[in-house]
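Quick one: the structure is below, questions incoming.
Here the complex is missing one protein chain, while the rest keep their positions.
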Amino acid sequence: MNPVAESAAVAAGANPLLPVHGAVPLSWYLILSAMLFMIGVVGVLVKRNPIVIFMSIELMLNAVNLSFIAFGRYLGNVGGQMFAIFVMAVAAAEVAVGLGILISIFRSRENINVDEINVMKG
Amino acid sequence: MLFLLFGGSALVTGITMVLFPNPVRSALFLVLNLFCVAVLYLLLNAYFLATVQVIVYAGAIMVLFLFVIMLLNLGTPDRSLDKLRWQQPAAVGIAVVLAALFGAVIYQSVPAGPPASAMMVEAPTLYAPRAEPNPMLTNQISDPNQLRAITPDTMGTVTGIGQSLYNPGEAWLFPFEATSILLLIAVIGSVVLAKRRLPGEDASAAGEREGGTG
Partner (left out) sequence: MNQSVLTDLQALICPLVVIVLGMIVLLLDLGTGDGPARRRLIYFVSLGGLVAAALLAVANTTIPNAGVGVTPLTHFGGGMVADRFGGLFCIVLCIIAGLAITMSDRYLEEKSLNSGEYYALILFSTSGAMLMALAYDLVNIFVGLEILSVALYILSGFARRERRSEESAVKYFLLGSFASGFLLYGMALIYGAVGIALKNTGLLQPTGTSFTNLGVIARTIQESAETGGAPITASPLFIAGVALLIVGLAFKAAIVPFHSYAPDVYEGAPTPVTAFMSAAAKVGAFAALIRVFGILLPADNASIAQAAVPFHAVLWGLAAATIVVGNVLAIRQTNIKRMLAYSSIAHAGYILVGVLASSVPGASQNAKDAVIYYLFTYTFMNLGAFAMVIWLGRDGGEYTSIADYAGLAKQQPLAAAAMAVFMLSLAGIPPAAGFLAKLYVFTSAVQAGLTGLAVLALVVSVIGVYYYLNIIVAMYFRDPVNDFSSVRAGGARAAALLSAAATLLFGFIPAGVFSPTIQRDQPTAQPILGAAEKSPLPPAVAVVSPQP
């Protein structure tokens, strides 16, 4: 047996350190994920600092990943983890671009409040 | 038990992240939150993703966040929350209702009990002694279908992820390649947006602008 499979086998349920993981129902993970997602939504709606808003969006994406991985685990399907990988890659790209945009706008002005980003009205 | 511990702390750190007015503290609580979720990934046998979560999310992305907060000197508390007193309960109320709705939806449609029975049936193949040499080790892989079969328990390892991600017969290779374009765009974007002076912009104009905007 190759080392990778062996370590995986040890970690995968035979491991006495993690005796309860199979007992947690899927719905607990999903409800936790829904709550994290909603915390993220509240953060986006309530906060006024764009960087914190952006962090709340990261929290939302993170909650989505948890859902994907929990589903994938309980359905015995690799697709959930694959999707989570793409979400992470996309989040990394968004962070790079988003922080670039925020740097370019805040270098030239003092205020950091989305309510004051309002040259345009209508 | 571990689920309750880390799931609970994930919730608490998430809530504190939103409640703290100081962006630096918010960022640090988000890091904690990401760690807790990484542990949950471990509990779900997603080893590779747990690692990536710690290294990429907590390690790289959040450092970038903190770096930008410090660079732009945004560490001052977000006083504007005071102005929005009436909005807060509304947002929290809506969110609680939505969360309850989602909880109900999930509770109703997700099979209860430990649903890992399918895995329990398949799991023994893992422990059965392997008679044939593993093709992964013999360097003679000509057809991806001959690779060691991935079981639900091993699919979260680096091997499992790799075999699915780079298998041309499965759906994941193409989006993986497409993501590279996204990263290229991100590189171009951060160069374009964060560059101090644009080429083609003559020095005097740039000087005026920088003088003008302070």
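Labels A and B are assigned to the chains in the order they are written; within every chain, residues are numbered from 1.
Quick note on the criterion: contacts are C-beta pairs under 8 Å (C-beta built on N, C-alpha and C of every residue); 3 or more make two chains touch, one makes a residue touch a chain.
These figures come from a predicted structure and were not determined experimentally.
One chain is missing from the display, and on chain B it is touched by residues 102, 104-106, 108-111, 115, 118, 150-152, 155, 164, 167-175, 178-179, 181-182, 184-186, 188-189, 191-193, 198-201, 209. For chain A, the residues touching the chain absent from view are 30, 37, 40-41, 44, 50, 53-54, 57, 60-61, 63-64, 67-68, 71, 75-80, 82-83, 86-87, 90, 93-94, 97-98, 100-102, 104-105, 108, 114, 117-120, 122.
The definition used in the following text is that only the chains that are shown with their structure count from here on.
Note: centroid distance chain A to chain B, computed from Cα atoms, is 4 Å. Only residues 1-2, 4-5, 7-9, 11-14, 18, 20-32, 34-43, 45-49, 51-52, 54-56, 58-59, 62, 65-66, 69-70, 72-78, 81-82, 84-86, 88-97, 99-104, 106-109, 112-113, 115 of chain A touch chain B when the two sit together in their complex. Every residue of chain B that touches chain A in the complex is listed here, in rising order: 1-3, 7, 10-11, 14-15, 17-18, 23, 26-27, 30, 33-34, 37, 40-41, 43-49, 52-53, 56-57, 60-61, 64-65, 68-69, 71-72, 74, 76, 78, 80-81, 83-84, 87-88, 91-92, 94-96, 98-99, 102-103, 106-107, 110-116, 118-119, 122-123, 126-127, 129-130, 134, 136-137, 148, 150-161, 164-165, 172, 175-176, 179, 182-183, 185-187, 189-190, 192-194, 213-214.
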